[in-house]
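Excluded from the complex is one protein chain; the other protein chains are retained at their positions.
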């Protein structure tokens, strides 16, 4: 049976549990899935500095667990250190931002990405550009979550609702791995697809592992270090 | 259990069987999958005229089978009539070109698409552009198949091998639904990911159906006709 | 004398008459022009499904009339089935969207396209992208036509006027073949170029026919079916 | 009757005559057309310095002749001073590069532009980019004309033929106003559309003048100087 | 010691003095810098016609002074005749728009360009496009300067402040050579980088001259005329 490890780049036990629960709900009996935190990292990833601080722990987790799992998912919507992990890994590695944006682009004309603060907008726009998804991005929604961040379900739903009314957005992409718990409620309220990145990455990772499609080791992700 | 119908836009019983066999090999016990041909269409899709001739049959199949399946896959790498089927369908519809290109872009720097003739190059390039994948396309490979088309396994493998040696391609995308049978052999010979579009579309379609992620009916695919 | 046939992709006799009258007013003694409806199609083209339903009739009209005319114009601003008709035709075929956008881009910095509802926005944006005209599109204007659609002249003029005041638009492109009747009045009121797609396509089609410039049959529009 | 003035930006009487003859052959009885040289300019336009030296004479010609003609064509495939002339003119002004590239993009997948030396490649690529035509440019062909430039018909035809065989080009755009004389012979030999810029600009200019479609004077071409 | 000549494309003695003073304040003892007006040009550059009228004087200044200076700066934020001067010059020539936009893109996610009227917006957008800076442009700010133009310091600061609050702008680029005097006050008030184009161009020109990095004379700027 396919086994997937979700690497939570931050050290939050709380968020790790939420992610793992949602992932297992999705996995059902198709595959085994675990989620581990990154103990040496900050407990929330916002800045470029945070991202660089997550690298050593993420590298270590991947190298240690590489034999035990068939694929890996990076559970932070900034896809931190994704290229590095693809390079050192012999198994598929999927980022939740790349998977969610690319699936979103198959479901409707344009998507909007939901954030809980404007600090992450530049990095998110650069990521959209990196993946060639500029044409499919309608807007980045900044939800007013009254200091509760990804735990404020109502704040997030209302911000997304407003975006659907006032812009050409047709699909919502949740811009943080911790937002997965709101997916069903938001999708029901809004009547449009709401994409949790972790689920999207699991969809792709499971497919790659099952069909034994590897990462290309031809050049970009060739592991010259080991 | 999730049920997926693969609609083969052409009328070839031969190709339908090959596609169905490969699809079931991939599905294993996760989901049920059937493949049906389009009896009123040409037996191979090359031209714009062919595409428009496949529309009535594809529409009819989808409308008739909509209650019986949880998701649909269009098994022609031109993604013929994909927008139309997404519009009339209440269930997810996935094109094999969109799925394979987007998954390819997650596996390496650039992909090349394998064709068996140059006639399809302009339409393929327009499709790549439509999906925002220009940056990830290294080249379109024209295999010399000595008139045997997608059945000439060796011709296709050698053409892909040459492209890997002479260009920056890191991933191969098979540019025809009928090429699925060559995937494993080519991947083994070349040592890079070789993507069969039908498998890629099944990966996405199965995930969408399982998680109950719908197409957006907000605007582009709103079904105003029914 | 050059003879041009305007194919109205829909079945509306009403709109066909309006288009033909405007076309003949423009043609004067330079060329003969007729407009025919597509009896087997819906009477207005909105959805992707509508577009695919117009294909058989459009193909039939073109094949039947090919010997009698020197060029063809597709009179729907979605350019439905344009690639297919270019492929099967031995004579020039011009779409009113491609002609009007490309001429608009020669007259001022940016143009806005006028629609009477937001349903068509995604398809229109994809068409703009297909033609490389993204840089020249300022906005898509949604006129509030109180249910009268393209017949509500005042609603369309006011919407365009507002766009000129509030955006950087410098040219107006009418987004529906049936809007041609408003061209002169709108241009006079607004003081900027207002482009009727049918006229723009006739300009190009007449020039191509007169100079005997064919469509390229080298690859994209090679007619392999006949 | 519509009257069009072709402004030849250079001072070559020779080239002016060739252009005028071709233009009148095309005009037939539809419109009157004259071509004037620019006596204060160099006799061939290659460099940026040449372009700036053509400006005073072109301005003067346009201002003097503005009342006598209904539209103007700039007969140099670098579209020199085109924005300036559009700005000072009350009548339509059409560049032969913009018209020929935009019409070329309606006739086939990709076009190649024929030059007689590599000096003009950077400026030509910048022009293609300015007009949003990058996607439709296959290549720039450098014909070896053995020092005879645009007068060496056979050198130009052979270079274009080679491009059609070795690249994905489907349409040829002649990259110099003086090449118009080769159009028919080249089109006949190559079997694909060969576009002379002057003819393309006349097609558009005649249509604009006949339909009384003005340049937009809203902002970019507002004449604040007079 | 490196000597740089700033060519003010317009004839305003007033603006020339302001530019020269700011330039010398920046130069300190590193290099000598002079600024000369263009006596045969209009006293302010707004239109395409203005630009073409500045060419003869700019050419003459450059050719006369070429031996006496090590680099040249064009002090108008439309970079008028920049390609032409690069072509005829044997020494580096730097435009203030190209230098300021490219430096701005190194300092923050997106910049906004400050203008004092909307007339210049189309030309500015085309310049941004010419330099590949579209991705880094947040907006063009139109300051309401109550008829005083670039002399109204408070009007410019307030407009930039508003843009920082309401948009994603992170850097301000002053869109006119005459605005240099406001740089320090605006930067202090707004707390973000405020770029004066003349300073940016001097930074680059001084570096090129000091390191003896020439313009490329390979093709685009090859001086075939002399």
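Per-chain residue numbering starts at 1, and chain names A, B, C, D and E are given in the order in which the chains are listed.
One rule holds for everything that comes next: a residue touches a chain if its C-beta (ideal position, glycine included) is under 8 Å from a C-beta of that chain, and two chains touch if they have at least 3 such contacts.
Computed from a prediction, not measured in an experiment: that's the story for all the values here.
Visitor: For the chain that's been dropped from view, list the shown partners it touches.
Guide: The chain that is not shown touches these displayed chains: A, B, D, E.
Visitor: Have a look at E:51, E:94 or E:177 and name the one touching the chain we're not showing.
Guide: For the chain that is not drawn, the touching residue is E:94.
Visitor: For the chain left out of this view, which of A:24, A:130, A:151 or A:181 touches it?
Guide: In the complete complex, the chain left out is touched by residue A:130.
Visitor: Even though one chain is hidden, which residues of chain B still touch it in the full complex?
Guide: The missing chain touches chain B at positions 109-110, 135, 168, 170.
Visitor: For chain A, which residues touch the unseen chain?
Guide: The missing chain touches chain A at positions 46-52, 55-56, 59, 81, 83-84, 86-88, 118-119, 121-123, 126, 129-130, 219-220, 222-225.
Visitor: Residue-wise, where is chain E in contact with the chain that is not depicted?
Guide: 26, 28, 30, 92, 94-95, 98-99, 102-103, 105-109, 131-136, 164, 168-171, 187, 191-193, 195, 199-200, 202-204, 206-208, 210-211, 213-221
FYI, only the chains that are shown with their structure count from here on.
Visitor: Quick one: which chains contact chain B and chain D both?
Guide: Where chain B and chain D share a partner, that partner set is C.
Visitor: Hey, what chains does chain C share as contacts with chain E?
Guide: Shared contacts of chain C and chain E: A, D.
Visitor: Looking at CA centres, what chain is most distant from chain E?
Guide: Between chain E and the rest, the longest centre separation is with B.
Visitor: Could you please state the distance in Å, as a whole number, between where the Cα atoms of chain B are centred and where those of chain C are centred?
Guide: Here the centre of chain C sits 32 Å away from the centre of chain B.
Visitor: Could you list the positions in chain B whose residues touch two or more of the other chains?
Guide: Within chain B, residues 118, 121-122, 126, 129, 219-220 contact more than one other chain.
Visitor: Which two-chain combinations qualify as touching?
Guide: A-B, A-C, A-E, B-C, B-D, C-D, C-E, D-E
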